[in-house]
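The other protein chains are all here in position, but one chain of the complex has been omitted.
We just call them A, B and C in the order they show up, numbering each chain from 1.
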Amino acid sequence: MTLVNDVPFDRRERGTRKAERQPGGAKDTPTYYGHPALKAAPWGWLVWSYIFVAGTAGAAQVIGTAAQLSGREDLKPVRDNGRIIGMLGALAGAPLLIADLHTPKRFYNMLRIFRSTSPMSIGTFTLLSFSGFTGLTVLPQALRRLFPFWRGKKAVETVADVAQFPAAVAGLGMTSYTAALLSATSSPLWAAAPKELGGRFAASSVASGAAALALVEELNDRPANARLLGKLALVATAANLVFSRLSRLKYRERKVEAAIDADPATATAYRAATVIGVGVPLFCLGVSLLSGRHSRRLSLTASLATLAGGLLMRKAVMQAGENSANNSAISLTFAREDGGRGELPPGARPLIPAEDGTRRRRLH
Amino acid sequence: MTEAWDTAKPWISKSAGMIEGSLHPRVLDYTDSFIDEVIPNESELTAGVTIEPGKSYGFFTDTTLCIGCKACEVACKEWNQLPAEEQGMSGMSYDNTRGLSSSTWRHVTFVEKVDREHTDDMQPFQSNWLMMSDVCKHCANAPCLEACPTGALFRTEFDTVVVQQDICNGCGYCVPACPFGVVDLDMSDGKAHKCTLCYDRLKGGLEPACAKSCPTDSIQFGEWDDLYERAQERVEDLHERGATNAYLYGTPGAPGATGGLERLQAFFLLSDRPEVYGLPAAPTRPSRRVAPALGTGLATAASLALAAIFLFSGKRR
Amino acid sequence: MTINRRTPGKRIASFVRDWSLPRQLAGEPSKSTAAKSTTSEKLQPRLKLADKVGTSICPYCAVGCAQLIYARNGKVIHVEGDPRSPVNGGRLCPKGAATMGLLNNPERLTTVKYRRPHATDWEEVPLDWAMERIARLTKQTRDETFVEKLADGTVVNHTLGIGVLGGATLDNEENYLMKKVFGGGLGVVAIENQARP
Partner (left out) sequence: MSQWDLVNSDVILVMGSNMAENHPIAFRFVVEAKQRGATIIHVDPRFTRTSALADIYAPIRSGTDIAFLGGIVRYLLENDLWFREYALPYTNLSTIIEDGFQAPEEFDGLFSGWDEEKHSYKMDSWQYEGMVVPTANADHSVEVSDPEKKHEMTKRPPRRDETLQDPNCVYQIMRRRFAAYTPEMVERVTGCPKESFVKIAEAMAKNSGRERTGAVCYALGWTHHTTGSQMIRAATIMQGLLGNMGRPGGGVLALRGHCSIQGSTDIPTLYEMLPTYLAQPKAAKHPTLETYLEEETVPTGWWTNLPKYMVSLLKAWYGEHATKENEFGYQWLPKIVGDHSQFPMTFAMTDGFMRGMFVIGQNTVVGGMNAKLVQKGLAGLDWLVVRDSHEVETATFWKKGTLISEGEMKPEDIATEIFLMPASLPGEKAGTFTNTQRLVQWHDKVVDGPGDSRSDLSFVFHLARRLKELYAESTEKRDEPIRKLTLDYPVIGPLEDPDSEAVLQEINGYTTADRKLVSGFKALKDDGSTACGGWAYSGLFPEEGKNLTRSRKADGPDGNGAHHGWAFAWPSNRRTLYNRASADPEGKPWSERKKMIWWDEAEGKWTGLDIPDYVEDKAPGYRPDWSKEQTGMDAISGSDPFIMMPDGRMALFTPAGLKDGPLPAHYEPVETPAKNAFYKAQSNPAAKRFHRKGNALHEVADKQYPYALTTYRLTEHHTAGAPTRGVPTTAELQPESFAEIPPELAEKLGVRTLDWVVLSTKRGEVETRAMVTERLRPLTIDGSTVYEIGMPWHFGWAGYATGDIANILTSIVADPNVSMHEAKALTCNLRKGRLRRHHEGVEA
């Protein structure tokens, strides 16, 4: 940016293109020459990949805790792997978020204040506690590997087992706070169905967590555990399907669907996420469940599909949310007195039938 | 003589003479050409308001007085030393700055709705070419402030909302949170920026730059309650004169202050649907959606966890 | 007013100084006072730094709005409307409000630019040299084109060889001296300005 009278002068290319009204929203809602009425979140792949990683890690820890609660010896590896995946997720999460900051040098300011109204503030402290407690839970494995001859094993074991529960609780938070983060914005698609988005992220996270653990179990030739985790993944994926359908209905009702359908890239990503993330696993797990036999190939494909679908779903939801903010037809319809549903409350100002303010009108 | 106008300049007394003094009595204290420093409490001279911490200040933008001259855009940029953007002609009537951004904190909208057959009995004040100076609303329950995880966004002692440039780490959460699309992240300096209602000027007893510069006093600065009272009288006065479509936007119970936002410190008098100006008619407060999303999420995750426990409870095969 | 704190030590110090959590726990509201940093506390308008404040008139249209020019160490730091003027009472239009941008514009000419006949670019020349050269050119053209009497004997004492354009944006004193020097002194008659473009 060149400096003019020591004021930076942004010499963006002089693109004089005419703002056009974008498709979507209600036909009779005027817009200001189609110029965006909201600003989309300035987030990219760093954020949606973080959401996926955080969700999976949180869920893995939760499933690990369930395994520990069952007390079954055969599920011990599930607990240990749950802890490891949780730790890996936590270790990857913070750098992803810091890299997304536009003034990363001040990342520590996230810990400056706690605001209950800000899911990002809640999330910061959730991620912090989750990382802490997960760290404690993996302590025994870490010590065993680093100091094999270390004798004080017993004490560390109990600390890890005790830390397991707060880690699990934080894990639950990790699966859903990101949904609250998106819903607590004004981007129409994210704000249209907060409950459904919460359920969807949680279900998808648990499915991914289970899928990840199942994958590890399958690769370590423990098909029984993999099959058991597959069942859990199946249930979670089913819940995910339910919540996706419910949110689709809400999007139609609030007329924000164009945010998904109008842009080809988002539309394909969104559909692919459902097909891969929900369709394939349901099919594979369903077949292996009904046939009674455990097929290694089906289990692996289900796990991988769930993971890939989960990631893709976060990307698609993020992109669709940003499209809805950049489309003033959608955002101004969404923010109408009737929320875009089509019935204005009595006494609301009459909607003036006009495209973008250029047609003549006579005000009564 | 309309009441609404007098309260705008409370010091107007009914002196004889051609123009009832539009100048504050204190102008007589500074009659030298070189004055030795900033006139203390200059806001009394320019807006009839003494600025004191602890009171609630805001803008009342009466668009029916706006002549679309963009003095507010320039005064804001000159005071805050914001960069200009070379974007070329927009094709959006006379609006070439297109919208509020990190480097444009005041933006005048232009909407041409010319009714050619009735231009010889137009409704009083602004008509046929709608012009409005848009700005950050400094909402009472500011979504950007509620979203800000670092506390960079805070409510000042003048009841306004400011991004503290020494704290903000550019997380960008305030940008999608704002229901009016005001606050924006500046990619070159990595911080969020928006109108500060001239926080530094208020501390120095100076009226915000845009309100001071506005030629027709369309932008009026003052204590929120006075502005609100003046605005209501103005709307009645306009209705009496025949501008029946004039209404307030952003005052309690009016469009723009819906969905838990309660009220906007910078509120407007509009004469057409808010969407025509690019404003949402019924914005909502995003923080109300934290609980439903988080609650459902946790419930789902917890129930699936129980399912896991149930699945794992069976005997070893 | 971006604060850049390079050393980690400074960062930690200011973080602790402005840390809101303890103030929150002590009951301060997280939306306002708890979140306020010391920089915000000490904030002041830059006009307070001015060491000289003069009254000027906007250089643009003929409405004649009065402006206050704030300067510090000989550099303009801000220009605003003068609240004492009955014409504008502190208000300014977009052009007048951009007067500081005009005065401090780095595109402002600072040296005399000279173009040799048939040259394809400017050269920079000292002011004194230019003034001397212009004086000589003026004298030479006047001497060559001065007419004392017309063919029919009427006294005119003028020159049609020199033209002077300008001054609707110049001071009265400048216009006065131009008419006096060019007209009364050198006998130039073709003196015009934008009053008649």
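Basically, a contact is a pair of C-beta atoms (placed from the backbone, for glycine too) under 8 Å apart; a residue touches a chain by one contact, two chains touch by 3 or more.
Predicted model, so just to flag it, every value in this text is computed and none were measured.
The residue from C:Leu21, C:Leu49 or C:Leu177 that touches the chain not shown here is C:Leu177. Checked against the full complex, the candidates C:Ile12, C:Leu25 or C:Ala168 give a single residue touching the omitted chain, namely C:Ala168. On the side of chain C, the interface with the absent chain consists of residues 52-67, 69, 71, 74-76, 79, 82, 84-88, 91-96, 98-99, 101-103, 105, 107-122, 127, 130-139, 141, 144-146, 148, 150, 154-197, using the contact rule stated above. Although one chain is not displayed, chain B still touches it through residues 1-2, 5, 11-13, 15-25, 27-28, 30-34, 65, 67-71, 73-74, 77-78, 83-89, 91, 93-94, 96-97, 112, 114, 116, 119-122, 124-129, 131, 215-217.
In this section, only the chains that are shown with their structure count from here on.
The touch graph of these protein chains is complete, with an edge between every pair of chains. A count of contacting C-beta pairs for A-C and for B-C identifies B-C as the more extensively joined pair. Here the chain at the heart of the shown protein, by mean C-alpha position, is B. For the pair chain B and chain C, the distance between C-alpha centroids works out to 32 Å. Chain C has residues 18, 20, 30-31, 34-35, 101 in contact with two or more other chains. Of all residues in chain B, those touching 2 or more other chains are 146, 151-152, 167, 191, listed in ascending order.
Those residues of chain C whose C-beta lies close enough to touch chain A in the complex are 11, 15, 18-21, 24, 30-31, 34-35, 101, 104-107. Taken together, the chain B residues at the contact with chain A in this complex read 77, 81-92, 98-99, 103, 109, 111-116, 118, 123, 130, 143, 146-152, 167-173, 175-185, 187-188, 190-191, 244-245, 247, 255, 258, 271-273, 275-284, 286-287, 289-290, 292-302, 304-305, 307-309, 311-313, 316-317. Residues of chain B that touch chain C in their complex: 19, 22-24, 27, 30-31, 33-39, 42, 45-46, 69-71, 73-75, 78-79, 145-146, 151-157, 162, 164-167, 189, 191, 199-201, 203-204, 206-207, 209, 212-215, 217.
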